[in-house]
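With one protein chain removed, the remaining protein chains of the complex are shown where they sit.
We call the chains A, B and C, going by the order they appear; numbering starts again at 1 in every chain.
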Amino acid sequence: MSSTFGTLFRVTTFGESHGRAIGCIVDGCPARIPLSADDIQPQLDRRRPGASALTTPRNESDVVSILSGTDRGQTLGTPIGLTIPNADTQPGDYAEMETVPRPSHADFTYAEKYCLRARSGGGRASARETAARVAAGAVAEKMLSVFQPVQIVAWVESVGSIAARRPDLATIARADVDATLVRCPDPDAAPRMIAAIEAARDAGDSLGGIVACACRGVPAGWGEPVFDKLTAELAHAMLSIPATRGFEIGEGFGATLLRGSQHNDPFAAKPGGGIRPATNHCGGIQGGISNGEILFFRVAFKPVSTISLPQKTAAFDGAPVVFAAKGRHDPCVLPRAVPVVESMAALVLADAFLQQQVQRIPHP
Amino acid sequence: MSSTFGTLFRVTTFGESHGRAIGCIVDGCPARIPLSADDIQPQLDRRRPGASALTTPRNESDVVSILSGTDRGQTLGTPIGLTIPNADTQPGDYAEMETVPRPSHADFTYAEKYCLRARSGGGRASARETAARVAAGAVAEKMLSVFQPVQIVAWVESVGSIAARRPDLATIARADVDATLVRCPDPDAAPRMIAAIEAARDAGDSLGGIVACACRGVPAGWGEPVFDKLTAELAHAMLSIPATRGFEIGEGFGATLLRGSQHNDPFAAKPGGGIRPATNHCGGIQGGISNGEILFFRVAFKPVSTISLPQKTAAFDGAPVVFAAKGRHDPCVLPRAVPVVESMAALVLADAFLQQQVQRIPHP
Amino acid sequence: MSSTFGTLFRVTTFGESHGRAIGCIVDGCPARIPLSADDIQPQLDRRRPGASALTTPRNESDVVSILSGTDRGQTLGTPIGLTIPNADTQPGDYAEMETVPRPSHADFTYAEKYCLRARSGGGRASARETAARVAAGAVAEKMLSVFQPVQIVAWVESVGSIAARRPDLATIARADVDATLVRCPDPDAAPRMIAAIEAARDAGDSLGGIVACACRGVPAGWGEPVFDKLTAELAHAMLSIPATRGFEIGEGFGATLLRGSQHNDPFAAKPGGGIRPATNHCGGIQGGISNGEILFFRVAFKPVSTISLPQKTAAFDGAPVVFAAKGRHDPCVLPRAVPVVESMAALVLADAFLQQQVQRIPHP
Partner (left out) sequence: MSSTFGTLFRVTTFGESHGRAIGCIVDGCPARIPLSADDIQPQLDRRRPGASALTTPRNESDVVSILSGTDRGQTLGTPIGLTIPNADTQPGDYAEMETVPRPSHADFTYAEKYCLRARSGGGRASARETAARVAAGAVAEKMLSVFQPVQIVAWVESVGSIAARRPDLATIARADVDATLVRCPDPDAAPRMIAAIEAARDAGDSLGGIVACACRGVPAGWGEPVFDKLTAELAHAMLSIPATRGFEIGEGFGATLLRGSQHNDPFAAKPGGGIRPATNHCGGIQGGISNGEILFFRVAFKPVSTISLPQKTAAFDGAPVVFAAKGRHDPCVLPRAVPVVESMAALVLADAFLQQQVQRIPHP
C-alpha cells in the first residue's frame, strides 16, 4: 500500500499538490498525549515554501487542522485526522506536462503505471505530499516526548560540492541548524552554500546535496531483527522522500574502506554498571537494533529536476521538444528537506518504540 | 513484524543459526508456476559457506526441501513451505558470547532487546538466516520468469579499497560473475581482491566492500508512490541484509555533486513509437516507479565483525577482557552476499509485479 | 490497527461523532474509474439520520467532499480523501456520560481501555463513524461496477419478533427495499414493523432485528483459503458494525439441524458447458471461496442501547443512579443499518476482487 507507513504508529496520507487539500490520518497514537495544532505547526512552518529567498516563491500558508482524535488538548487513542488546505494552486502552470513529460520527474512513470496523464501538478510525486509527513512526524515527536524523550536533529551537510564540517552530534540542536537560511550549522560553509544556490538559481539550474541526521535518546533495544531492522526501516523511510538517491548509516559507504579491526566497536564499562559501546562506527544500530548510542545517518538528494534551462527532450508522442520549466520551484530542496528527514525519522522511532513495548511487559 | 517481507508476494522466515533447521513460508505465489527444488538449490549453493578458500570452512550442505504448496511440479497457489536443515552446528564455539558480547555483533543489542543472552550463535542476527531469503528469492525469480522475465545480476564491485571497473549493465551475467572466486567480473581487480582477502584472513582481520546489482527487463510502472516507492522497498530490502551500511541508486551519493542540467534524464523517441529516457542517471526509477530502463543500485557491506585479532573490550558485567574470535568465519562476506542481494531484489520485484496487476485489469 | 480495513482495496477512517468532521482515505482504488461525489452521496443519504419518523431527529446533512484522488471525474490511482462535516453537534447532550457510563454503550470499556473519559459522544463507538464506511463502500461499488458488476442488496428481515418473508434473492432491488420506511420489502411485515418501532419509541424503549443481504454477480473464485476466507472477511466486516451480535451465511445456524445429505449442494451441468451448484445451501461460499452463486448472509443487531426508560445503574464511582437517556436517538437502527451492511459487503468484495487478480495474470 503506497499511502500507509508504520506498523503500530501508523500514518496514512492523501492529497495531490494541486487538489483541495492534503492531509493524513495518524492511527495508533496512545491516549492521553497532550496535543494541539501548536505542536504540529512549527515543523510545518520549517518545511513550507516561501520562507526564504532560497526557496520557491510559491507560498503555502500550510495551516494544519486537527479534525479528530483529541479532546481538551489530549489524544483519545483514536485516529487523528489532519488536513492542510492547498491555498496557492496554479493549475495553469502544469498544463504542458500532459503532452511533455518533464525530464526526471514522475510524469512519465506515472503515465506508464496508471495509463493516464494527470494534470495535477505531479500528483503524489510532488514534494507537496511531504507536508502530511511532517504533520504526522510532529505527532510522533510529541508522543515520544512523553514516554522516551528523543532528540532528532537534521541539517544540511553538503550542497553540491560544498561540504560542511560535522557538528558535535551530542549537542547539535535545531536552533543551531536554523541559524542559517540554508540550515547548515557550519558558519563557514553556510554562506558558500547560499551563494552556490543563488548562482544555480540565476543560471536556471539546480543543486543537490546531503542531509545528515542525529537521533539522541534512543535506548538500546529498538528495532526488529531480520526484515524490519531499524536500519532497514530508516532506509525505507528516507528513500521514500522525493528526490533521495542514497542512505548510509554510521560510517556508511566509508566503512567498506576499513578493516574489521578498525571498524569494530568494542565495549567498555559504563559508570553505574553495565556496558556500552566505546566507539560508535556503526551509527547506533547493531544487528538492526539500537545500541543506546546516537543514531547517525546521511541521505543523498539529487539536484532538483525542475530547471528553467532549456532541455532537449521528447513529448509523449515522441516529437522532439525543447523544454524549459516555467513554474515556481526551488533551486535546491536541501533546506526544506531537513524537517522532512526529521519527521520520517520520528515516524520510524515512534513505531519502534511502540513495537518494543511487547518485550517490556512485566513478568509477574 | 520482523520475520515477514512483502505485501502480495510474501515470505516469512524462521530459524536460528544453530537450531535444528531454518526455513520459510512463501505465500502469495500464483498457481501453476513450474517449481521444484532444482529451481531453488543453485542459488543456495552459491550462497553456502565452504564453497571456496575465501569463505568460512563451516560446511553447510544447505539442501532445501519443499514441504507444501506444489503438486506434480507446479505451484498450487497455496503457501510454499521450505526447510533447510542445520547440518554442521558446533554450539561450543559460541559459549563465550553469553558472558562477553562480541564487538559489533548483535549479542549486546539482542540482550538489551530481549533481556536474555542467547547461546545460539547470534540467533537471528547470524548470516545463516539469509539462506531462507535466498530460497524464497529463487521462488520469486521462478515466478517472474513465467510472467515477466527479469534478469537480476549482482557482483562484487569493491573489496576494501580495491574497486573494479563497472561491467556493461546490459550484458553482465551470473556466469561472468562466477568466473572468479570473489565474484568480481573485472579480471584485473578480481585477483587483487582475492589476495587482499587472503592477506586479511592471514592477519586475523577482515574486509568490507560494495556489491552492485543490475536488474534488466523490469517494465515501466512498477513500484508504488509515496511510502512504498520501488527505491524505498529496495533500500529496505538491502539494509535488512546483515552487515549492510548503505544503499544508493543510479548516481547515488555522486548525484549530489551534479547539477540538475547534468543529472536530468531527458526523453527520446523509441523505435516503434512512444518514448524512453535517453539517459539513466536515476538508475531505472523515477518518482519511485520503474521507468523501463535497467535498475542499478549499490550496497555497502562493513568489514566482517568476527576477527581473530585480539580486541580490548568488556564483558557484560563490565570487566575488561581481551576477546579474539575462535570460530570459523569469513574474512569477507562479499562473494557470498552476491546471491543474497539478488534474492532480496527478486522478492521486491516479485511483489511490485503482483501489486501492479491491479492497474492492469482490462477495462471492458 | 483499528481504523483500517482491507488488504488491497483499503479504507482508513477517522472521526468522532461530535468532532469537526469525519472521513476516510480510500487507498488502492485502480486508476481510470469514473468517480464523483454523486456516486457517493446517494448511499450516504440512505444512511443519514433525520430521514424519517423512525429515526433520530438529529439531522446531519452528510455532504461528502472528495479532497483528492480524482481529476476530471475519474480516479488517479492515488488515495481518495473523503470528508463529511459534523454539522449538528450538541456536546451538551453528552456531558453526563463523563460521570455515568451509559448501560451497554462503550463508555465504560473505552474508559477502561484508554484510561480517560471522553465527552465526545461515544467517540469512535458512535454509529456516526459508519458514515465514513458508507462513503468508502460507495467507491468500492463504483469500482466493481466497472470491472465486475456486482449487485449488493440488503434489507430488514426482522424487527423484534416480526419477521418478513424472504424475497426472491435473484431479483430483490434497492428500490424494493426503499419502498417502505423500514426498508423491509415484505408489504405485510413492513407496516407491523413500523408500528412496533413507533410503539417502542413511545414507550421509551428500543428494538433490534436482523438485516439480510444478497450479493449477485460474484463470480466463482473470490476469497482466500484458510484465514481470509470470504466468509471470515464478511463476518469480520459485519461484526465490526456497531450493535451487531451475530452473523450467519447460507443456512447459518439452521444448517446445524440438517444432515449432510440434506445440506450438501450437488453439482449440475450448466448450459453452455461446465457445472454449477444445483442448490445453494452454503450461501455462495465453499471452502471460503465464492462458488458463483448468490451470496446470502444475515446479521443480527441488538436493540438500541440508548433508551429513555429509566435504568438502575451505577456511576463510574460506584454510586447508584437512575439513568434515562435525554439525547436524540433511534428507537431501532435497522433501517439505517441497511446501507452500512451493503457498504461493508462492498468493501469485502472489492478487496477480494483485487486479490483474485493475482490468479488471473495471463500465462504467456
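Just so we're on the same page, a contact is a pair of C-beta atoms (placed from the backbone, for glycine too) under 8 Å apart; a residue touches a chain by one contact, two chains touch by 3 or more.
The shown structure was predicted, so the numbers you read here are calculated from the model rather than taken from an experiment.
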(request) Would you mind listing the shown chains in contact with the chain that isn't displayed? (result) A, B, C
(message) Please output the residues of chain A touching the missing chain, sorted low to high.
(response) 8, 28, 30-32, 77-78, 146-147, 225, 354, 357-361, 363-364
(message) Using the document's contact rule, name the residues of chain B that touch the chain not shown here.
(response) 1-4, 8, 10, 12-16, 19-23, 25, 27-28, 31-32, 65, 67-69, 71-72, 74, 76-81, 83, 113-116, 118-120, 123-124
(request) Determine and list the chain C residues touching the chain excluded from the picture. (result) 1-5, 7, 13, 101, 103-106, 108-110, 112-115, 122-125, 129, 158, 160-161, 200, 205-210, 219-229, 231-240, 242, 244-253, 255-270, 273-275, 277-278, 281-283, 285-292, 300-307, 309, 311-316, 318-320, 323, 356, 359
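Keep this in mind: only the chains that are shown with their structure count from here on.
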(message) Which chain is most central here if centres come from C-alpha coordinates alone?
(response) A
(message) As a test of understanding: of all chains, whose mean C-alpha position lies farthest from that of chain B?
(response) C
(request) Measure off the straight-line distance from the CA centroid of chain A to the CA centroid of chain B, and report it in whole Å. (result) 26
(request) Using mean C-alpha positions as chain centres, tell me how far chain B is from chain C in Å, no decimals. (result) 45
(message) Centroid of chain A to centroid of chain C, CA atoms only: how many Å?
(response) 39
(request) Would you pick out the residues of chain A that each touch at least 2 other chains? (result) 1-4, 13, 113-115, 123-124
